[in-house]
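The complex appears here without one of its protein chains, the remainder shown in place.
Chain nomenclature is as follows: A and B, assigned in order of appearance, with residue numbering initiated at 1 for each chain independently.
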Amino acid sequence: MATGLKLKELSKKEDLFTHGHRMCSGCGAPIVVKMILLATDYPVVASNATGCLEVSSCIAEYTAWKIPWIHTAFENAAATISGVETMYRSLKKRGKMDKDIKFISFGGDGGTYDIGLQSLSGAMERGHDMIYVCYDNGAYMNTGIQRSSATPLGADTTTCPAGIAIPGKIRPRKNLTKIMAAHNIPYVAQASPSNWMDLMKKVRKAHEITGPKFINILSPCNRGWRSKTNDAISLSKIGVNTCYWPLYEIENGVTKITFKPKEKKPVVDFLKPQGRFKHLFAPENEWLLTKMQEEVDTEWEKLLKEEQCV
Amino acid sequence: MKQKGWKDLAPGSVILEGGNAVNFKTGSWRAFRPVWIEENCIQCLFCWIYCPDMAVKVKDSKRNEFDYDFCKGCGICALECPGKKGKKAIEMIEEGK
Partner (left out) sequence: MTQVVAVTGNEAVANALRQINPDVCGIYPITPQTDMMQRFASYVSDGKVDTEAILVESEHSSMSACIGAAAAGGRVVTATSSQGLALMWEMLHIASGDRLPIIMPVVNRALSAPLNIHGDHSDAMGARDTGWIQLWSENGQEAYDNTIQAFRIGEHMDIRLPVMICLDGFIISHSIERIEYLEDAEVQNFVGPYKNFLPLLDLDKPKSYGPLILPDLYHEYKKAQHEVMAKVTDVVLDVAKDFEKMSGRSYGLFETYKLDDADIAIVILNSAAGTTKDVIDEFRAKGVKAGLLKPRLFRPFPYRKIADALQHTKAVCVMDRADSFGGYGPLFMEIVSALYHAKDKPLLMNKIYGLGGRDYLPEHAETVFSELIELANGSPLKNVKEYLGARE
């Protein structure tokens, strides 16, 4: 019997991702991992791309993972878990394995949008029974806040610093969730730790679907976003309420927005508390704010239309 | 403490004990300490679900004390705490004060 999605019930479960990990104070990623594992009522095996979560959770003979876990390299968390899952199927076929196991792969945006995109695309196309979870904090945070293709327009990073000649990142984000949807896999979703029930429901749903699943989860990084250590949840909530990070799912090609903000907030509400966007509020960079709002609006309108296309 | 020699290591650097990070305490990272004010607590458990460090102890679905061995003092719990009648059940105070 599945644990009810109520905090009182969930709190009775064992933490399969333990304290003693060394993620920064206030990091969003461990919250994401914890929620995913709490939502999972099956035995689960995970892979992890090199990155913050990996180096901080399994370091110097200490592991925060109470589940079988494997890290091999940066660009191949999906390929690695695809091998584990294939061995599982092979052993099952040969009668050497009788348990039902679920497989999850974790990668940051650098390891997923950029260097790991091929490996992810390949694993999805091959149809492995797995969930790939991208915890998207919008830059290479582990190496010190370098821009990735998930870095939002205008953001100041260490490789696209906001200077006099170039005002931070001048290219918009890649829409990876849509790229994954274009693989025609049975389930693709976007989630946020601020909306924990929505996130957990998506994980639950994904586990019940056979085949490859992809969930993109906004994961605030107070170091890279240059915000406060206490705002991982509040910022991700604003990200959702501004429609910068819409919560939706695409199940067998059908788009459903799982949360529509009562009042769509202006994107500046999301940008303002973050030091990485500070320069955008200078008069000469105002055009970037306008462009960012336009982009968020366009994407949101597109999503609403897609939802109506059922 | 005697450091391990090469013969003492697990083959392939595999860590054989899942979740042994519980032996690595991160409480000393804290600059601010969350303090739980029980009378203002409505037992919503938001602090528990949002804690990145699994440092809110819950027993039989009831919130208990913070686990200061692991709490890094980020303050998410205090910010997200709805409290009771406008009074927070979690406050952050500076360590050492």
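Going forward, contacts are C-beta pairs under 8 Å (C-beta built on N, C-alpha and C of every residue); 3 or more make two chains touch, one makes a residue touch a chain.
Since the structure is predicted, the reported quantities are computational estimates derived from the model, not experimental observations.
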| remark: Output for the hidden chain's shown neighbours is A, B
| field | Candidates A:S11, A:T80, A:T177 or A:N222 - the one touching the absent chain | value | A:T80
| note | Of the candidates A:L5, A:I101, A:I257 or A:L304, the residue in contact with the absent chain is A:I101
| Among A:T72, A:T159 or A:Q293, the residue in touch with the chain that has been omitted | A:T72
| said: Can you say which of A:L7, A:I31 or A:V45 touches the chain missing from this structure? | reply: A:V45
| message | Touching residues of chain B against the unshown chain: what are they? | response | 3-7, 9-16, 18-19
| message | Considering the whole complex, not just the chains shown, which residues of chain A touch the missing one? | response | 43, 45, 47-48, 54-55, 58-63, 65-73, 75-76, 79-91, 93-94, 97, 99, 101, 118-119, 121-123, 125-126
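One rule holds in what follows: only the chains that are shown with their structure count from here on.
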| request: In the complex, go through chain A and note every residue touching chain B. | output: 7-12, 15-31, 34-35, 57-58, 61-69, 193, 196, 228-234
| query | For the complex, which residues does chain B have touching chain A? | reply | 15, 17-26, 29-30, 44-46, 48-55, 58, 60-61, 67, 69-70, 72-76, 78-80, 92
